[in-house]
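This is the structure I want to talk about, given as C-alpha cells.
Removed: one protein chain of the complex. Kept in place: all other protein chains.
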Amino acid sequence: MPDQIEKTTPDPVGAAGAITDAAVTGAATAAPKREKARSLGSDAWYDLRRNPVFVISALLILFLVVVSIWPGLFSSTSPNDCDITKSRHTAESGHPFGYNLQGCDVYARTVYGARASVTVGVCVTVGVALLGGILGGLAGFFGGWWDSILSRITDIFFGIPILLGGLVFLSVINSRSIWVVMGFMIALAWPQISRIARGSVISAKQQDYVQAARALGAGTGRIMLRHILPNAVAPVIVVATIALGTFVSLEATLSFLGVGLEAPTVSWGMDISTAAVQYRNAPHMLLYPAGALSITVLAFIMLGDAVRDALDPKLR
Amino acid sequence: MSMLTKTGDASSRGGAGESSTAPLLEVRDLHVEFHTRDGVAKAVNGVTYDVSAGETLAVLGESGSGKSVTAQAIMGILDMPPGKISQGEILFRGRDMLRMSGEERRKIRGQKIAMIFQDALSALNPVLSVGYQLGEMFRVHQGASRKEAKAKAIELMDRVRIPAARQRVGDFPHQFSGGMRQRIMIAMALALEPDLIIADEPTTALDVTVQAQVMELLAELQNEYQMGLILITHDLGVVADVADKIAVMYAGRIVETAPVQDIYRRPAHPYTKGLLESIPRLDRKGQELYAIKGLPPNLLHIPPGCAFNPRCPRAQDVCRADVPPLHPVTEQDGTELPGRGSACHFWKETLDA
C-alpha cells in the first residue's frame, strides 16, 4: 500500500480538469468551455442579453430616447402650432391622431411629450440615486450618530405622502419649470434609495473580505471604493431602475393634477388632464397620450425587473 | 407519554417486525439531473440502497456527491425543475413512490418518512412558537384540538429532553440554543411516529459536546421505535459511532457499501481508503497527512469510466474506459463478505493493500 500513496503536495489543479464549483446541486455556476475571466458583471450582462423582457424593453426605451432627443425626426408639425377651428377633429391625412381641444395636432404633442417624461424620469432617478446613495451609503459605512440622525430624517420624509406634498408645496410656486418639478421629486423620493443603500453597505461592510482588507492595512478610501461600493451598488441600481417608471408616472400625475409642468412645456399628463373632461366627445384625445405614457412606464418597469433578475445575488 | 409508547405495534407497522428481510425503503438505480444554463449536471447516477426497520444506513460523501439530492428525491422535495428524476424507483414497503399520486405521497411524507435538516433555525418558522409548530402536526394529520395538540407538544419536548418543557412550549425558535433547536427538529420528525427518518447532516452545525448529546438521543429514540434511519453525513467519526452499514458516494454513484466494522478496517475502494487516511486522528499525532490529489469532479463533465480515476493512485487504462459496476467483495479464497460491494476494477488489490 505505501507504494501507491504519494504524499501529495497540492496538485496543480489544472490537471484535474476544468476548475469546478462543486455546487451540491450542480447548479448554475460551473462554466466549462468559456473558462476565461468571468466577472459577476459580465455574467449579469450575459444573462441580460438573453432575456427577451430586457431586449424588448431596451429597444422600446432606446426608441423613446431617440424620440425625446430628436422629436423633429418624427413629426414635422409643431405641438404648439394650433388651429382652434380644428378643435377636437378626428384623424385626417397628415394628422393621424387628430386634433385636441385647442386644435393642436395630437400626434405632434404625443411625440414632443416624450421629452418631458423621459427627462424627468432619467434626471430624477439619477438625482435620487446619487443623493440617496451617497447619504445612505455614508450612514451605513460610518454608523453612529450620523446614521441615527439620517435614519430619523428618512423616517420623516417617508411620512410625507408624495401626492399630498406635491399639491401643497408645488401649488404655491408660481412658475414651475421642469427643474422645480424634478427638484421636488428628488427631495421627496431620495429616502427610499437611501435606505436601500444603507442596508446594502452595512451588509457589504460585514463581509470577511472587508475585514481582510483592513487586516492588510487598507485605508478607509480603498475599503469604500474598492470593496464596498462595487458590492453594494447592485441593489441601488435595481431599485432605481424600477423607480424610473414610477417617476415617469408621478410626473404625469402631478401634471394631471395641475401642480406639475406648465405650458409651453408639452407633457402627457397635462394633455390627459384636458382630454379626460372631453372623453365622451373625443376619446382620441385621451387615447394617444395615455397609451404613450403606459407604454413608457411599462418599458421602464420591465427593464428594472430584468436588471433585478440579472443582478440578484440570490440567484447565483 | 402514552401516545409515544408503541401500542398495537404489529398493525401500525404492517408486520415489519417479523419479516426483517423485507426492507422498509429501497432505492433502485436512481438518476437525478439538473438542467442549468451551462448544461446538464448529473447529480445522481444510478444509486441503489435499502434500509430496514431499526437499521441505520450512513450515506457518506463530500459536497456534490449526490447524497443530499438522493434524500430530497426520496422525500419528494426536490426542486423540479431544474431537477429531474430521469430514471429509477423508490420503493417504500414495496410500492414505488415515484408512481404515486401527489396525495398519496403527501400522506407518506411526514407520517411515514420524516426528515431532519442540518440548519434547524431556518427549518423552523421564526414567527410561530415551537409548541404551535409541534402541535400543528397533530392538528393537521390527526385532527387534534388546540388543547390536545399543546399537551402532545409538551410531551414530545419532554421526550427529546428539553428541560422545563411546560414553560418553554410558548417560546420561539430563536430563544433556543442550537442544540435545543435540533432537538425540536427531532421532536417534530418523531411526532407522527414515522417508520423512517432521514437525517441530513443533523449535527454538523453543532458543537462537539452538543453533537454527542444529540446523536445519542437520536440513536436511543431510533432503537426505541425501531425506526429505519438514513444518516447523511461527511463525518467519518459520526458514522463510526452510530451506523450499522455504510454507503460511500462519489460523483452521484455509490462506490462502496459495507457493514460499519469492515469498512474502517479494510476499505475496498481507493476513495474510501484515501478518505480514511486523510483525516487527522485525535489519539495520535501523525506525520504528514495523506491527501487525495485533485478536486471532486464537475458534475457537468464527469470523467469517463470511473469518476474517481483522475484522482486515483491505482488508475489504469481500464478505469478511464469502463464504468466499474458494484462488485460483490469477497475474501481472496472466495468466502463471501455479506453486505460488501465496491465499484472499483481493482477492489481485490485495494482490499489487501
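The chains carry the letters A and B, assigned in the order they are written, with residues numbered from 1 in each.
Just so it is clear, a contact is a pair of C-beta atoms (placed from the backbone, for glycine too) under 8 Å apart; a residue touches a chain by one contact, two chains touch by 3 or more.
By definition in this document, contacts and distances are computed from a predicted model.
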- Mind telling me which option in "Cytochrome c-type biogenesis protein", "Peptide ABC transporter ATP-binding protein", "NADH-quinone oxidoreductase subunit J" or "Deoxyribose-phosphate aldolase" is what UniProt lists for the chain we can't see? "Peptide ABC transporter ATP-binding protein"
- Task: Using the touch definition up top, pick the residue from A:Gly72, A:Pro161, A:Pro230 or A:Gly258 that touches the left-out chain.
- Result: A:Pro230
- Among B:Gly179, B:Pro194, B:Gly252 or B:Gly341, choose the residue that contacts the chain missing from this document, as touch is defined above. B:Gly179
- Note on the structure: Out of B:Asp29, B:Asp79, B:Asp96 or B:Asp207, only one touches the absent chain, namely B:Asp207
- Task: Tell me where the left-out chain touches chain B, residue by residue.
- Result: 62-63, 163, 177-180, 207-213, 215-216, 234-241, 243, 260-261, 264-265, 274-276, 278-283, 285-286, 288-293, 295-296, 311
- Query: Please identify, in ascending order, the residues of chain A that touch the omitted chain?
  - Reply: 7-14, 19-22, 29, 31, 35-41, 145, 148-149, 152, 207-209, 211-219, 222, 226-227, 230-231, 316
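Everything that follows uses one rule, which is that only the chains that are shown with their structure count from here on.
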- Task: Report the inter-chain centroid distance for chain A and chain B in whole angstrom, where each centroid is the mean of the CA atoms.
- Result: 47
